[in-house]
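With one protein chain held back, the other chains of the complex are shown just where they sit.
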Amino acid sequence: MVTLGHFLLFSGLLMAVGLYGVLTRRNLIAVLMSVEILLNAAALAFASAAAFREPHLFAGQIFALFIIVVAAAELSIGFAILLNVYRTHGAVTDDAISEMRG
Amino acid sequence: MTLAVIVLLAFGGMVLALIAPSFDERPAVLGAISGTVFGASLLMGLLAAHESGVIYGAVVMGPLTSAAIVLLSLVGLLVAAGAAIRKGGFALGSGEVHALVMWGVLGGILLVASAHLLMFYLALELSAYSTYVLVGYDRDRRFGTEAAAKYMILGAVGSALLLFGMALVYTETGNLGYTGIAIELGGNPSALARGGMALMLVGLGFKLAWVPFHAWAPDAYQGAFPLMAGFLSVAPKTALALGIVVLLSRAFGGSESVMAQWIGGLALLSVVLGSFWALLQNDLKRLLAYSTIVHMGFLGLALSTASLTGYTAVAYYLAAYIVTSLGFFFALEALEAEGLPSTLESWKGLGRRNPLLGVLLAVFVLSLAGVPLLAGFLAKLYVFAALAAAQAWAPLVVAVVMVVFGYYFYFRILAAVFLEAPAEDSPELAFSPTAFSLLVLLALAVVALGVWPQPLLRWLQAAVTAVM
Amino acid sequence: MSLTAFYALAAFTLVFAVFAVTTANMVRAAFSLAITFFLIAGLYLLLGSPALAAIQFMVNASAIPIMTLFIIMMTRSRSSGAPRTWQIAAGLLAAAAALVFFKGAVGHHDGQINPVSPELLGSNLLQAALLPFEVASVLLLLAMVGAIALARRRSG
Amino acid sequence: MIPVLIFLPILAAAFVGMLDDPRAEAAKRTALGVALFTLLMSLWAYATYPIPFGGFIGELKFDWLPLVGSRFHVGFDGLSLPFAALTPLLTAVSVLASWRKTDKGFFALMLLLQGALVGVFAALDLVVFFLFFEAVLVPMYFMIALWGYEERRYAAVKFLLYSLVGSVFMLAAIVATAYLAAPALGRVSFDYLELVSATGYLANLPAASWLFWGFALAFLIKLPAVPLHTWLPHAHTQAPTAGSIFLAGLLLKMGGYGLIRFNLALFPGELERFANLLALVALISIVYGAYVTLAQSDLKRLIANSSVNHMGYVLLGIASMTAIGIHGAVYQMVAHGVITGLMFLMVGLLADRTHTREIAAMQGVYSAAPKLGAVLWLALLGGLGLPGLAGFLGEFQSLWGGFLAEVTRPYVWIAVFGIVILAGAMLWTIQRVLLGRSDSNLDDLSPVEVAAAAPLVFLAVLLGLVPAALTPWIDAGIQPLLTMVQEVFK
Partner (left out) sequence: MSYVELSYWIPLLPALGFALLALGGRSFPGRGSGWFATAVMAVVAVLSLGLLHDVILAAPGWNLAALLGGHHEEALIKPGSPDFPFRLEWTWLAIRGEAGIPLVIYIDSLAAVVTAMVALASLFIHLFSIGYMHGEERYPTFFAYLQLFSAAMLAFVLAGNFFHSLLAWEVMGLMSYLLIGFLYKKKTAQQAQKKAFITTKLADLGFMLGLFWLYLLIGNFDLADLGSGQNLLAIGTGAAAAVGLLVFIAAMGKSAQFPLHVWLLDAMEGPTPVSAMIHAATMVAAGVYLTARFYPLLLFGGVLWVVALVGALTALFAAVLAPAFADVKKILAWSTVSQLGYMFLGLGVFGWAAAMFHLVAHAFFKALLFLGSGSMIHGAATQDIFEMDRLKKHMPWTYWTFLVGALALMGIPPFAGFWSKDLILHAAEEHAPLLWLIGLLAAFFTAFYTTRMIVIAFHKPAMESPWKAAEWTRGAPWLNLGPEEAEPDPSPPAGHHPHESGAEMITALVALAALSILVGFWGSPIFGYGLLTLVYRGEMPELLPASKLMTGYVTGTLVALAGAGLAWFWYSADPLKQRAPLWLTAALQRRLYIDEFYYKVLGALAQAPTQVLAFIDRYLIDGLVDLAGYTSLVISSLLRHLQSGRFATYAFYMLLGALALYVGGAR
């Protein structure tokens, strides 16, 4: 039988994948994609918790809904910024945006 | 009133965003509108102090909300006015900045007023997105886009972690409302819930720039316009700090709570590492970023006591920090407007080129350092008092030692301003009356808060008492 | 049955997710991301929430990958550079860390899925979460305005 | 009256800062006027102090930070009045000594310093005390850093940070004291007089030692006591003349004053417990300070180091915890303020003329400029503790008191040799700088400079011969303290 534990662990695994992506990807778009995975994993965690734990209000599912929407908004801003980066730096890689340090 | 403020700011932002393209040549009009809206919301915030109750289970009305409205509206008002320092509006002729600031402020207010994790999340993102855009606002500014990209990506990671945290807490408690969480969590949260709280703290700490979640801050400050950096250094901080006060007192338990202890640890780390990092900075905005980290560390120390004294200290610290930090960033803005980049090097001899400016700068910098009779000193004093009241001796001692480091790097600024001779061919510095009057106003506020903080304190204490 | 479905969906999702974060070819990554999200929509169905599944399908599995492809094209980033060794180490560590946080989930054996109809979800959304809903709309507006502002050609 | 003494100079500083005054003509006159006016006021307060009754005069308190438990509480007693009167006097002297300066900022800083210093000596609330204690640092930093000699930046930063290290620990101790004493007082209070009434309670706190050292560290740095003294030679040497006068005359006094006012009054038990250690530090300061003085080749640095020796007597007197020893400590502080102020004044004027501070580069100053030479001679002799000048009475009483207490007695036996070593240093200096033939022409003292030196010379002699001008005030100030201390020990 599928339990909350299954879903949560799966969500954790997705989080692991997403984090791996965030840390290893050198193209910023790919990083944002990894972030998307993270957000999806979180949404999934909410939704599953709601499905198993909260039979009446489904606040978690609503939360998941919001996450999906907000993630889209986030991505649009992110891409706008990355476009500007591309314009100023000629590339959207982590090498391009490591000038400021120390 | 609270609801009215929310609506006012939301629609104000919309109106500003809509009309912005028509006023590319006359940004002052947008500034005036924005200022008027913020002025109105400030007054309404004062009126909202006696309200109580919850709107749609998500927004709490009450003294603390009112305080948040007032403080954040003040920030908005000042930023709206500060936008006039550059006559041409950021050399880009665009007024969306006012809308973004307004929505950012709205997000901040909702953050404090929130009674629900969903609301909290949305409010957080509202205030975060506006700052992402503000940092990368000038698309031709090399550092600006770099900083915005880093800030945005890290912010997204941070909010993802925050979401995981909330999800875990939700899993354990089955609740998103603060009250429910508090009831379910009880005195000893489970491992999963603790993990959730830890992950949540990453998201919160990220916005407050606590070490080790701080790393975006120096870049973001350095890359942004000084005005934006100023906004960044006060508005999200004010919202988050007060928001954490609410979270701590309503959802995550009393003084013994794990969260408070963690905050103490992060704050201590911020104070220490931030101070070390700041020692050798030569870019003023970067220096100020580290200084913010240190200040947020002090603030976090007060938060970690989870006591009335501590929360009052937090509130006062914020008020003091708003006027001081904005003052300094306005000065930076004014000087950048005069073609003076925000580096120690270019600030050499400023005090001789324009003595009055030197004095104003000194007021802000000394307040940041915590010199008596200025707001910054009392802020620190309150933090120390809170720590003493909580018998947290070790943090107290560490904190006071780091004050010494603070003096070192703040006095480096003063040394450049007053002790160095200006470059040979530097002309007399004269800058706009707007900038001048704003700076004087803020400097007076810094002094006033340092000398006669009593009314403000009483008000703030009443506000935080309400959530205890 | 549902267990088999879950494992199958989960396994495929993970495979595509891993592929999405490891492949050097960005276009392929975007496609596999779309598939990942599509499969997640399946999981939402499994959770008894068709509304979520639908939205997941429309937004995450469709709109976002398309947007991503656009941006990949616009920035001419067809491939992502190979990660540095320390990045891989850090990434693995981070992945392990993520699991640490979720290790407490193993003990959750609540097995009863409560399905939720789109109507219920919708009415809840507009009643209990009305204010967040409004705020979210402001948020979207902000994102729009922000994206426009970032992309606008300045007069200066 | 006290608010006027504190805030009039500060307001005047703001006024001076705003003057359009490129030659600082109006600034220096304003500064002098304010200093003289406040001097008259404080002298009046000094003269009208009801010695037989003791206690505090001009007391003023109003709620300032009630949420923290702090009040703006100021007042003068016999312990603070001498310093409160010395402050405007030395300000006036410094203004006169800087008559050739053309920066209004310099005079504004002096006024700021004056106000803050009076605040330090008047404060009867620990927060208010700290506030002024700290506020002194900033103008001093700028005075050194802007108008000092070649290594001014280094010296200024060192002064600032070194002092700060002490004062932040004191701040921690202040806050901790107030909160730890709260159970005894029923509320959190930073009020000095209230805390003093809880001395018995404080004595039994396990943290008492920590609190004691929190205060003591700040004051020992300010004093300064070896090995916490190394900021002093830099700061004194690099500071402009007026800065050196302020430093030596008043800033160091904050240390001794604080030790008596706070360490003795609030933690007598701890003071007694650590008397041995403090006496050892005092002894080292005296002997070591004298030896290091002997080794200096820079005239200002030499005088600076002699202060280490002088202030060692202060610490010795305090560590003895006898009435006579504490009398000696206070007397020595005032005397040191007058005499070392005079030394720095003269050396500053001399260095301005010779454009060097190297002793080796000077000779025969007395024959070249007899007035300057004579006054410097007098000052240097005063510095070695010459009887008939103020310093002798201070040193004598400190040692005398030290001898009466069993703890400090062994140290006195050795400390007296510091007198001879320092005498050697001073005499050698006199020989090298003042005596012999001069091959250069030096301007002798101008009337303004004579006016600057005259009050100090007068005071040095007066306090050397007529202790009644000071002792009764000290007595009125410290006897209540001692009575209270005795009660605690009972």
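The letters A, B, C and D name the chains in turn, as written, and every chain counts its residues from 1.
We adopt the following convention: contacts are C-beta pairs under 8 Å (C-beta built on N, C-alpha and C of every residue); 3 or more make two chains touch, one makes a residue touch a chain.
If you're wondering where the values come from, they're calculated on a predicted model, not measured in any experiment.
Engineer: Which displayed chains does the hidden chain touch?
Structural biologist: A, B, C, D
Engineer: Which of these touches the unseen chain: D:M1, D:L185, D:V407 or D:A423?
Structural biologist: D:A423
Engineer: Looking at the whole complex, which of B:P21, B:G265 or B:P355 touches the chain that is not displayed?
Structural biologist: B:G265
Engineer: Using the touch definition from the top, which of D:T48, D:T102, D:T356 or D:Q431 touches the missing chain?
Structural biologist: With D:T48, D:T102, D:T356 or D:Q431 as choices, the missing chain is touched by D:Q431.
Engineer: Out of D:A45, D:L96 or D:I324, which touches the unshown chain?
Structural biologist: Counting the whole complex, the residue in contact with the absent chain is D:I324.
Engineer: With the missing chain put back, one of D:L124, D:L205, D:V412 or D:L459 would touch it. Which one?
Structural biologist: D:V412
Engineer: Would you write out the residues of subunit D that touch the absent chain, in ascending order?
Structural biologist: Contacting residues on subunit D, toward the hidden partner: 158, 161-162, 226-227, 229-231, 288, 291-292, 294-296, 323-324, 327, 364, 366-367, 381, 386-388, 392-393, 396, 399-400, 403-404, 412-413, 416-417, 419-421, 423-424, 427-428, 431, 434-437, 467-468, 471-472, 475, 479.
Engineer: Please identify, in ascending order, the residues of subunit A that touch the omitted chain?
Structural biologist: 19, 22-24, 31, 94, 97-102
Engineer: List every residue of subunit B that touches the chain not included in the displayed model.
Structural biologist: Answer for subunit B: residues 149-150, 153-154, 157-158, 161, 191, 194-195, 198-199, 201-202, 205-206, 211-213, 215-216, 218-219, 258, 261-262, 265-266, 273, 276-277, 279-280, 405, 408 touch the chain left out.
Quick note on the criterion: only the chains that are shown with their structure count from here on.
Engineer: Using Cα averages as centroids, what's the distance between subunit A and subunit D in whole Å?
Structural biologist: 64
Engineer: Can you compute the centre-to-centre distance for subunit B and subunit D, using the mean CA position of each chain? Integer Å is fine.
Structural biologist: 42
Engineer: Just how far, in Å, is the C-alpha centre of subunit D from the one of subunit C?
Structural biologist: 69
Engineer: Quick one: which residues in subunit A touch 2 or more of the other chains?
Structural biologist: Residues 4, 8, 11, 15, 18, 22, 32, 43, 50, 53-54, 59, 62, 66, 70, 73-74, 77, 81-82, 84, 92 of subunit A each touch two or more of the other chains.
Engineer: Please list all residues of subunit C that touch 2 or more other chains.
Structural biologist: In subunit C, residues 101-102, 105, 108, 128-129, 132, 136, 139, 142-143, 146, 150-151 touch at least two other chains, as defined above.
Engineer: In their complex, what parts of subunit B are in touch with subunit A?
Structural biologist: 117-118, 121-122, 125, 129, 132-133, 136, 139-143, 145-150, 152-153, 156-157, 159-161, 163-164, 166-168, 170-171, 174-176, 218-219, 222-223, 281, 286
Engineer: Could you pull out which subunit B residues touch subunit D in their complex?
Structural biologist: Residue list for subunit B touching subunit D: 312, 355, 359, 366, 371-373, 377-378, 381-382, 384-385, 387-389, 391, 393, 396-397, 400-401, 403-404, 407-408, 411, 414-415, 418-419, 453-454, 457-458, 461.
Engineer: Using the touch rule from the top, collect the residues of subunit B that touch subunit C in their complex.
Structural biologist: 10, 13-14, 17, 21, 24-25, 55-59, 88, 90-94, 96-97, 99-100, 103, 106, 110, 116, 118-119, 122-123, 125-126, 129-130, 132-133, 136-140, 164, 168, 171, 190-192, 195-196, 198-199
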